[in-house]
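Note that this complex is displayed minus one protein chain, with the remaining chains in position.
The letters A, B and C name the chains in turn, as written, and every chain counts its residues from 1.
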Amino acid sequence: MVRIVGISGSLRPDSYSYKALSLAAARSQALGAEVEILDLRQMQLPFCTGEKEYPDYPDVERLRDVVNRADGLILATPEYHGSLSGVMKNALDLMSFDQLSNKVSGLISILGGQSNSNALNDLRVILRWVHGWVIPEQIAIGQAWQAFGPDGKLLDEKLSERFDQFTQSLVENTRKIRGVS
Amino acid sequence: MVRIVGISGSLRPDSYSYKALSLAAARSQALGAEVEILDLRQMQLPFCTGEKEYPDYPDVERLRDVVNRADGLILATPEYHGSLSGVMKNALDLMSFDQLSNKVSGLISILGGQSNSNALNDLRVILRWVHGWVIPEQIAIGQAWQAFGPDGKLLDEKLSERFDQFTQSLVENTRKIRGVS
Amino acid sequence: MVRIVGISGSLRPDSYSYKALSLAAARSQALGAEVEILDLRQMQLPFCTGEKEYPDYPDVERLRDVVNRADGLILATPEYHGSLSGVMKNALDLMSFDQLSNKVSGLISILGGQSNSNALNDLRVILRWVHGWVIPEQIAIGQAWQAFGPDGKLLDEKLSERFDQFTQSLVENTRKIRGVS
Partner (left out) sequence: MVRIVGISGSLRPDSYSYKALSLAAARSQALGAEVEILDLRQMQLPFCTGEKEYPDYPDVERLRDVVNRADGLILATPEYHGSLSGVMKNALDLMSFDQLSNKVSGLISILGGQSNSNALNDLRVILRWVHGWVIPEQIAIGQAWQAFGPDGKLLDEKLSERFDQFTQSLVENTRKIRGVS
């Protein structure tokens, strides 16, 4: 059974990245994937020092273990200063080829202003660097403060359809590329 | 008098980024610039939560104050996974237009393997995002483990000349663009 | 006197890139710059073969001569497939360090759909490659079909102000960096 892990790159209590990730996770589950979300707000991760092991931070091992077992990833990041958040990059820095090679990722970015694909472009090249696949479908949510209703659902029907195409492509192509059901 | 602040994006005790930054800082000083280095290994910075203020972390204010007063920056980052380090991006995330707009930056990246300009490209676009200038001269040090002698000096004469051109351009053009002496 | 050359990367008869370029050129002139526009639709340029000389195409020399004499450039490109047009890239391929090093460029992109900075990012890195400067201010005009009035003027006042800031920065900083009046 295809396993997907979701990681959100925002530490804000009321994070839109986390909301978007939750939506994509739920729809991936509805398509038959086993989905686990790693909430970085609930984890104690250190800044990457270039060391391999972080014995004082057992959550580093938890992060690596969960991603190790996954076939695919959903990465949802706020766009800070025209790129992914340092929080998200640092979480990726704590992993390596062992966790990320040959995995299939889908990318989501969250912006306060007009939508843009800078953070998504940088993430795409970063994941390639560790020999990962990235699906062509990607989602940038501009002016995120007006994108979600109080129930966490998307207000724009077209954006909601984009999430459907995104998760469908992620689940289907992860199955194909990874040879899992 | 032109003020330059140097920031290194590695937390490794024996960081090559820090060595490269120190060299560029010393040469900028020799050209008449007032240079201050912020050593992130000695500072207590939090992960950026999107909040403006971090009262529990006075070093956030220190970071902002020093960059506020600067005309130019030297940013030296290890290239992790084909981009700048999460540590460096997070430090930038803790600042904003107030600190970085109209400042002039010079960029250095450090790589374990073959040299590459991915981290430099990402940094260039990030600094543009906050309306900063980036000088055309940039330095990527490949196979950094064999670049420095035990005294911290560069072993390759051509690379050393590149540092001269880099700092000369940074100091000279920061003066021109910022209108300082 | 500061000299600016403008190049537009679209060959469409009713090109929006050319309209945007004309506006930026006129405002640069109003700020005291000497401006020349190279209209690629009126020039016979070959595809770059990697050769230095193109004796059958005198317009290659004209392109190089005009850019040689310039201090700054305005490059206006349509965004095709998330990057600059092949037409614009080919024109840049026909030049080299001789023409483009140490020149100061301002970048404009034109999009049919939602605005985006992909073409601008690629152009920024390309110009850096030939050791050129690029000003932080840049303009992406989304849904360009509704941006201009029948007289070629911009319909959106805020976008028009952006052109003012763009040309002001270009002319002023080209003067500073190039040391011309």
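Please note the rule applied: contacts are C-beta pairs under 8 Å (C-beta built on N, C-alpha and C of every residue); 3 or more make two chains touch, one makes a residue touch a chain.
Nothing here was measured: the structure is a model prediction, and the numbers come from that model.
Asks: Considering the complete complex, identify which of A:12, A:41, A:62 or A:128 is in touch with the unshown chain.
Replies: A:128
Asks: Tell me where the left-out chain touches subunit A, residue by residue.
Replies: With respect to the unshown chain, the touching residues of subunit A are 101-102, 121, 124-125, 128, 131-138, 173, 176-177, 179.
Asks: Counting contacts across the full complex, list the positions on subunit C that touch the omitted chain.
Replies: These residues of subunit C touch the chain that is not shown: 10-12, 47-50, 78, 80-93, 118, 122, 125-126, 128-130.
Asks: Need a quick check: the contact residues on subunit B for the chain that isn't drawn.
Replies: The list for subunit B reads 82, 114-118, 121.
Basically, only the chains that are shown with their structure count from here on.
Asks: Roughly how far is subunit B from subunit C, going centre to centre by Cα mean, in whole Å?
Replies: Inter-chain centre distance comes to 30 Å.
Asks: Touching at least two other chains at once: which residues of subunit B meet that condition?
Replies: Touching at least two other chains: 125, 128.
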